[in-house]
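Read through the structure below, which is laid out as structure tokens, and then see the notes.
Our next item is chain A:
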Amino acid sequence: MERIYLPAIFGGMIITLGHFFKKKVTFQYPEVKRPFAPVYRGMHVLKRDENGAERCTACGLCAVACPAEAITMVAAERKPGEEKLYREEKYASTYEINMLRCIFCGDCEDACPKESIFLTDRLVPSDSLRQRFVYGKDLLVEPMEASKRVDISQRQTKEVLEFKKRKELQHNRLK
Partner candidate 1 sequence: MNTAILIGFPLVAALLILFLKSEQAKKFALAFSLIELILSIYALSEFKINAEPQMMVNLAWIQTLGIHFKVAMDGISILLVLLTTVLVPLIILSSFSRDIKNPKYFYSLILFMQMALVGVFTAMDGFLFYIFWELALIPIWFICLLWGGENRARITFKFFVYTLFGSLLMLVGLIYLYLHTSGTHSFDIQALYSAGSSLSSPEQTWIFWTLFIAFAIKMPVFPFHTWQPDTYTNAPTQGTMLLSGIMLKMGTYGLIRWLLPMAPLGVQQWGHAAMILSIISILYASIIAIMQKDFKRLIAYSSIAHVGLISAGIFSLTVQGLQGGMIQMLAHGINVVGLFFVVDILFNRTQTQELSKFGGIRNVIPYFATMFMIVLLGSIALPLTNGFIGEFLLINGVYQYNAYMAGFAGLTVILGAVYMLRSYQKIMLGETNTLTSTFTDLNFNEKAVFVPIVLLIIVMGVYPKPILDIAEPAIKHIVELIHPAVIL
Partner candidate 2 sequence: MIEYIIYKAILVVIVFCITLVAAMYSTYAERKIAGFIQDRLGPNRAGPFGILQPVADGVKMFMKEEMIPDVSNKFLFILGPSVAMFTSLMTGAIIPWGTSLTILGHQYSLQVADVNIGILYLLGITSVGVYGIMIGGWASNNKFALLGALRASSQMISYEIGMGLSIIALIMTTGTLSIGEIAAQQHGWHWNILYQPLGFLIFIICAFAETNRAPFDLPECESELIGGYHTEYSSMKLGFYLFAEYTNMFISSAILATLYFGGYNMPFLGRFVHDPNMLALLGTFFLFCKICFFIFVFMWVRWTLPRFRYDQLMNLGWKGLIPLAILNIAITGIVMWITGKI
Partner candidate 3 sequence: MKTLYILTALGVIAMLAEMFRFKKFLLPIVLIGLLGAIASSVKDWNTNIHYYNYMMTFDNFAILFTIVLCATAFLWFMMSQNFLDSDPIAIGSSKTDHYALVLFALCGGMIMVSYSNMVMLFLGIEILSIPMYVLAGSRKDSLSSNEASLKYFLMGAFATGFLLFGIALIYGATGTFDLKTLSYFISSSATVPTWKVSGAEPLLYAGILMMLIGLCFKISAVPFHFWAPDVYTGAPTPVTAFMATIVKTAAFAAFLRLFFTCFSGMGSVWMNTIWVLAALTILLGNITAVYQTSVKRMLAYSSISHAGYMLLAILAMNDHSLGSVLFYAAAYSVATIGAFTVLSIIENHQATRNQQPATVTFETLSGLAKQNKFLSFAMTISMLSLAGIPPLAGFFGKYYIFTSALQSGYVWLVLIAVLGSLIGVYYYFRIIIKMYSPSLTDLQAQPTAVEEKGELLSFAEVGWDLRIVLILTILLALLLGIFPDFIIRLI
Partner candidate 4 sequence: MTMYLFYFLAFLAILCGLMVILEKNPVHSVLYLIITFFALAGHYLLLNAQFLFIVQIMVYAGAIMVLFLFVIMLLNLNKETEPHKSNLVKFAAAISAGLLLVVLVAAMKGAETLPAPATTNADMGLVKNLGQVLFTQFLLPFETASLLFLAAMVGAVMLGKRDIK
């Protein structure tokens, strides 16, 4: 009786039939969106400080930490008169993330000593050209206007901040 599988088959069919009548889990996407998790790791953002200056100092720790080697940057020295633009004396003249390589692990975020790079709940939009997936500063740095700033406060929960301060994690920081 076992050999002919019929009971098993009928059992299986009952199960599928059960699912037939179950509540469907589909979201009608454009109309209905699925809520993101608070710690969703989506497209990166390079934050500015309260004054609107870029936080990034082109230390390169993010690039070192990146397991996919998706991040490249070129450092430059801040010229006088650019204090408004760049918080530190050194800044990234180019900062590129290859979104096709990026695995959205968030290590860059952890590695960043300047609280500059964050992963957000935004999605990387699709495109038809590979080269367009290399995102430069134009796409990564948040807009200057306060109204268009990317809110990452949700990601900076107390737990996260605590976590970041833990001593044993110092090893991946430059001494």
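The candidate set was assembled so that all candidates are chains of the complex that A comes from, given by their letters.
Note that contacts are C-beta pairs under 8 Å (C-beta built on N, C-alpha and C of every residue); 3 or more make two chains touch, one makes a residue touch a chain; residues count from 1.
None of the values given here were measured: they were computed from a predicted structure.
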**Study point:** Of 1, 2, 3 or 4, the one touching chain A somewhere in this complex
**Key:** 2
Check your understanding: What part of chain A is in contact with candidate 2 in the complex they form?
Key -> 4, 9, 12-13, 15-17, 19-26
